[in-house]
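With one protein chain removed, the remaining protein chains of the complex are shown where they sit.
Labels for the chains are A, B and C, by order of writing; each one numbers its residues from 1.
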Amino acid sequence: MDCSIDCSKFKGVIPPVVIPLTKEKTLDLDAFTNTINRMINAGVDGLFFLGSSGEVAFLTDAQRYHILMEAVAIVNGRVPVMAGIIDMETLRVVDQAKRASSFGVDALVATAPFYALGGPKETERHFRAIREYTDLPLFAYDLPVCVHTKLDPTMLVRLGRDGVLQGVKDSSGDDVNFRWLCLQNEDAGHPLRLFTGHEVVVDGAYLSGADGSVPGLANLVPAKYVEQWRAYQAGDWEKVREIQDYCARLMYLTRYVKATVGFGAGVGAFKTALWQMGVFNSNQMREPVQALEGEDVAHIVEILKRANLMDADAPIRE
Amino acid sequence: MDCSIDCSKFKGVIPPVVIPLTKEKTLDLDAFTNTINRMINAGVDGLFFLGSSGEVAFLTDAQRYHILMEAVAIVNGRVPVMAGIIDMETLRVVDQAKRASSFGVDALVATAPFYALGGPKETERHFRAIREYTDLPLFAYDLPVCVHTKLDPTMLVRLGRDGVLQGVKDSSGDDVNFRWLCLQNEDAGHPLRLFTGHEVVVDGAYLSGADGSVPGLANLVPAKYVEQWRAYQAGDWEKVREIQDYCARLMYLTRYVKATVGFGAGVGAFKTALWQMGVFNSNQMREPVQALEGEDVAHIVEILKRANLMDADAPIRE
Amino acid sequence: MDCSIDCSKFKGVIPPVVIPLTKEKTLDLDAFTNTINRMINAGVDGLFFLGSSGEVAFLTDAQRYHILMEAVAIVNGRVPVMAGIIDMETLRVVDQAKRASSFGVDALVATAPFYALGGPKETERHFRAIREYTDLPLFAYDLPVCVHTKLDPTMLVRLGRDGVLQGVKDSSGDDVNFRWLCLQNEDAGHPLRLFTGHEVVVDGAYLSGADGSVPGLANLVPAKYVEQWRAYQAGDWEKVREIQDYCARLMYLTRYVKATVGFGAGVGAFKTALWQMGVFNSNQMREPVQALEGEDVAHIVEILKRANLMDADAPIRE
Partner (left out) sequence: MDCSIDCSKFKGVIPPVVIPLTKEKTLDLDAFTNTINRMINAGVDGLFFLGSSGEVAFLTDAQRYHILMEAVAIVNGRVPVMAGIIDMETLRVVDQAKRASSFGVDALVATAPFYALGGPKETERHFRAIREYTDLPLFAYDLPVCVHTKLDPTMLVRLGRDGVLQGVKDSSGDDVNFRWLCLQNEDAGHPLRLFTGHEVVVDGAYLSGADGSVPGLANLVPAKYVEQWRAYQAGDWEKVREIQDYCARLMYLTRYVKATVGFGAGVGAFKTALWQMGVFNSNQMREPVQALEGEDVAHIVEILKRANLMDADAPIRE
């Protein structure tokens, strides 16, 4: 295995796809097709399925691969497809890697091992062991809020140089280490494609040298993030920043949820917004999370109206 | 579903079974049979498979159920068998529950949901949702060090009274909340069977009112923990305490490992000890964890000799 | 400095004294005298001032030493007096040590350094440096919930053997490490006097080999903890346990506070109980914490009545 894996196509805006459900909590295939096409038509550079926002932790394996099969069919080669292979420790992740690969995805995305306690030796060995079982581009998903391990930039660049990793999706919230990761990657010849997962500060990540972003909020406003990426490519920082301010304010919809916290508030708010905007047919969630209701929905609608994503006099959908 | 699920048989010492591997990292069936029989012959009251010590996070589903199938066959009804159904969120755990149940186990053990962030509402709903899919006794596994949620005693007793849970394995390291759990459970009519997972302070848990223990160290010295349980039943606290001091000192074998931290040091030391004691044929670990070597092995041997678990002049096995 | 510092008098029950305030938030000297005499008359073996429960973090230096001056005068040699010298890093703690020493206290109690980040080297050097400035017995206060460093048993015993420390007040909530601390201390010739700060599980700490306890709840029920200590000395474990169950249930008064969390709920509940029991004249707190009110007070009164610490028909004091 070496650096020869081509990953030049991974750049720009690659939203993590939020999954629409019917009221009966099954995949809503119409809405799924709709949301995918809407993002591709807006100009996104790729799509990421089975990430945290894609409710990967909540899906049985059968449900995961049903989604992946449909996703690959709908996308149909128009943009690269990345697939999360999220599981606890190495052998389980390898199992997911094999299975995801069989659906024809373009890249795999794996976190550090979680559940069992370990140290840096186990983390590095984990990625090397996964590489032994796949020829696909492999991205490390730096997500300490879920897996309770922060990936070290020096280790990541070493894995990049050794051809183990081809990129990183950084959702660590650690902008200092992300800057160092960008610089160390640059000094090593740019073996890794570096993406930020923080939709609120994508502009700062671009300033740090990111190759792109994976913004959950792009499910709502894909055209905004595409426009921001293009402004960045053109060196128009004032526009980059202005779009970011718009998106950062829109993100308030996740901040004041009263019914719950965490995933149910964050992705719950995204689903609720997509439902109210008419992209989804419901804001249904998977067990044990419950869909937002009442004043939480009303508050989200208010923010959507302020952002001109709903008409000022549109009624709340029920 | 109601409280009528009989769980009177769950009490006393129920070791979480450590898994022996061959040098090729496959299940060592001879050693597995050996260690199970050794514990049953020592008088343990049950066995717990696919817990954290049973490397559940490191096993593919195929490996998990291979182990469970063999375990049920070897135990052959001599003691109750508990099975971990460890996975990220509710639907995945339900999948594991269905599969484990099909092997004829006597009880299921589930943690709080992990990976995705949630709050107390999601935790409680999680256990209630699992109950909808199984008639087996269900134990909550309180393990914040792995799942990053501490289970609230008041919620646990409520779930006990509602027939959702029949017991708790407490590995939280929070002895204050364990005392409160015992008292609240008592005041509610003892709907839950309460076990401590902390082999170093089982005596304190008995004093708090525990119904038994799930000590990983009992893989090494099952007779000690059985003797301690019987001394407790007889009210002989000085003996309970004296045996505990012996076991607490033996547990030093996990404390000074130099090669790594976490699971590789803890269960790694158990496997190394069982290997050196002749119960296992190797101290092999699963990816990404590596087996202990060199001075770590030598130090463990030294502690085993001090505890009279190896002859003073026995050589180190290699 | 060597091991010759005599600390044989430190054993048994040494409550951390909760401070009564007037409505104007000044020291209520009558109530202070009252609560001290009440505890000494109940048979406690010492008193600890300026600990966390003694609101040390909330007091200016002037207020700290006013309290210490009055405390030494009121106690008047009837029992040993321990004084907290709580501050951020070494030089500030040494300053507090010098000042506290000038009031004629019998021992000093210091935490690990806090605020600035450090490692084990700094922690060990910290205690050694304090020792260079005082001849009084010095106790380490293991309180990770406040200072975010857990003290390592091996380091503590080394500092004991070197005459730096004469004891430990363990409020770490880590009963496994407390057991190891007791065993390692025993094996080193018992250089340290070991106290638990967890009023809910003092019995488990005695079983582990503690030399005594520092229970905040003993401000309410000093006679109970004294009786428990004497039962332990007499080997009557069933009585030790029974008293513990009583105290653990009484401690519920800190668990369901609605107005706030942390110190305001814990010490706030103690002050409210002492006020309702007639030992204090108010439940006033120091800035920025506010006194408990309304339903929180009513709930505490209910628990006091259930514990026979207030008459069933006594009205709520206002």
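Here is the rule we go by: contacts are C-beta pairs under 8 Å (C-beta built on N, C-alpha and C of every residue); 3 or more make two chains touch, one makes a residue touch a chain.
No experiment lies behind these values; they were computed from the predicted model shown.
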Open item on the list: As a test of the contact rule: which chains in view would the missing one touch?
Closed with: A, C
Task: Contacting the left-out chain in the complete assembly, out of A:Gly104, A:Pro120 or A:Gly204 - done: A:Gly204
Task: Among C:Ile86, C:Val221 or C:Ile300, residue touching the chain not depicted - done: C:Ile86
Task: Chain not shown: contacting residue from C:Arg161, C:Arg286 or C:Arg317 - done: C:Arg286
Task: Hidden partner chain, touching residue among A:Asp61, A:Asp162 or A:Asp175 - done: A:Asp175
Open item on the list: List every residue of subunit C that touches the chain not included in the displayed model.
Closed with: 52, 55, 57-61, 63, 86, 88-92, 94-95, 113-119, 121-123, 125-126, 129, 145-148, 259-264, 286-290
Task: Residues of subunit A (touch criterion as defined above) contacting the omitted chain - done: 173-176, 179-180, 183, 198, 200-201, 203-205, 207-208, 235, 237-238, 240-241, 244-245, 248-249, 251-252, 255
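One rule holds for everything that comes next: only the chains that are shown with their structure count from here on.
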- [ ] Name the shape of the chain contact graph, picking from line, ring, star, complete and other.
- [x] line
Open item on the list: Taking each chain's centre as the mean of its C-alpha atoms, which one lies nearest the mean of all protein C-alpha atoms here?
Closed with: B
Open item on the list: Centre to centre, using CA atoms, which chain is the farthest one from subunit C?
Closed with: A
- [ ] Go ahead and note the Å separation of the Cα centroids belonging to subunit A and subunit B.
- [x] 36
- [ ] Could you please state the distance in Å, as a whole number, between where the Cα atoms of subunit A are centred and where those of subunit C are centred?
- [x] 49
Task: Per-residue multi-chain contacts in subunit B, two or more chains - done: none
